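Take a look at the structure below.
What you see is the complex with one protein chain gone and the rest in place.
By written order: A and B. Residues from 1 in each chain.
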Amino acid sequence: MLFYTLDIIGTFAFAISGVLVAMQKRMDLFGIFIIAFVTAVGGGTLRDVLIGRTPVGWMNDLNYVYAITLGVVFSIIFRKKLNRLRTSLFLFDTIGLGVFTIIGVEVGISKELHPLICIALGTMSASFGGVIRDILCNEIPVIFRKEIYATACIFGGIAFFVLQYFNLKEDLIYIFTAAMVISIRLIVVKFRLKLPNIYQK
Amino acid sequence: MLFYTLDIIGTFAFAISGVLVAMQKRMDLFGIFIIAFVTAVGGGTLRDVLIGRTPVGWMNDLNYVYAITLGVVFSIIFRKKLNRLRTSLFLFDTIGLGVFTIIGVEVGISKELHPLICIALGTMSASFGGVIRDILCNEIPVIFRKEIYATACIFGGIAFFVLQYFNLKEDLIYIFTAAMVISIRLIVVKFRLKLPNIYQK
Partner (left out) sequence: MLFYTLDIIGTFAFAISGVLVAMQKRMDLFGIFIIAFVTAVGGGTLRDVLIGRTPVGWMNDLNYVYAITLGVVFSIIFRKKLNRLRTSLFLFDTIGLGVFTIIGVEVGISKELHPLICIALGTMSASFGGVIRDILCNEIPVIFRKEIYATACIFGGIAFFVLQYFNLKEDLIYIFTAAMVISIRLIVVKFRLKLPNIYQK
């Protein structure tokens, strides 16, 4: 139940981050809603389509649609004050990152896929909504260029299987995995870390 | 039968609109054909993939492929005269918008999805071919920025369920829904309406 609540809060936060990008591109209301939507559920939708879990998740649980709609309405009303909420939004977004990773890994396990594929599905669930958002906004996806974002999910996914290997209880696995994703993300942002540069100056 | 004919005419018109955009980007023949194809059937394909109705529609009915091919050949041959046909093309395109909306809603109902999701599927069927077209042409989708296009489908979808609620006969529901979509679209273009602007000047 707590987990589901965090999932919905993450969806709400992802939707707001979508609205912010859409507004930078000066999209109209329809465009803003769609960008919020794909940012929030695009990763999970891609995952569901690739493994054949259809109709995709949000079609069977309207709470996601409501959370996104709320996120859109909220951010349009408070659009001039969102800057002051930057820290809260970042925290919600990071919680979403952790929760979505776990959900993606679990969905992969339920389909009896190889752990490597499950980790890929966790990463996809958490971070590919942003990829689709950037494509629709005609940008090279930011997580392909400079942000350590998906990498946090990959390490979270690895942690998940390491802990499972040691037979930890599911609850503990969830908490440690989410903590792993969230703390990597926080450290990365705090210290402005980047992946090693392979290019010459 | 009339409905199917209108569906094929809509496909033909959507394909031509795809060719026009591809030509502006000076694509080669292969590119033109693919853009025409995704403009015409991309929305329905996305819908089918998301709900797991595979192989997707056009793979089971080659008439769509033929209509698109005809649209491509037609618009290449008459490429210098298409401007004079602008009004007819716009009308066909608008008919397609209405028909595709109804098909999308019906497909959603056949999968027993929630009315809100059915309306989303109708809108997607009718308007997301253009979104995929714009992405492939490296543009921010025009319907996210300035055109009231998808909004006409949304209102059509709402009308569909309101009429169903009042137990109207299927034929009448179809006619009213299509009329709703088509007339909104015509009014919008006639009076150059836009969605409310949420940005400051």
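One rule holds for everything that comes next: a contact is a pair of C-beta atoms (placed from the backbone, for glycine too) under 8 Å apart; a residue touches a chain by one contact, two chains touch by 3 or more.
In this text the structure is predicted, and so the values were computed from the model without any measurement.
Asker: Given the contact definition stated above, which residue among B:M27, B:L70 or B:L168 touches the chain not shown here?
Answerer: Candidates B:M27, B:L70 or B:L168; residue touching the omitted chain: B:M27.
Asker: One chain is left out of this view; which of B:L91, B:C137, B:I175 or B:V188 touches it in the full complex?
Answerer: B:C137
Asker: Give me the chain A residues in contact with the hidden chain, please.
Answerer: Interface with the chain not displayed, on the chain A side: 49-52, 111, 113-114, 116-117, 131, 135, 138-141, 143-146, 150-151, 194-199.
Asker: Touching residues of chain B against the unshown chain: what are they?
Answerer: Residues in contact with the chain left out: 22-23, 25-32, 34-35, 45, 49, 52, 54-56, 59, 62, 65, 76, 79, 135-138.
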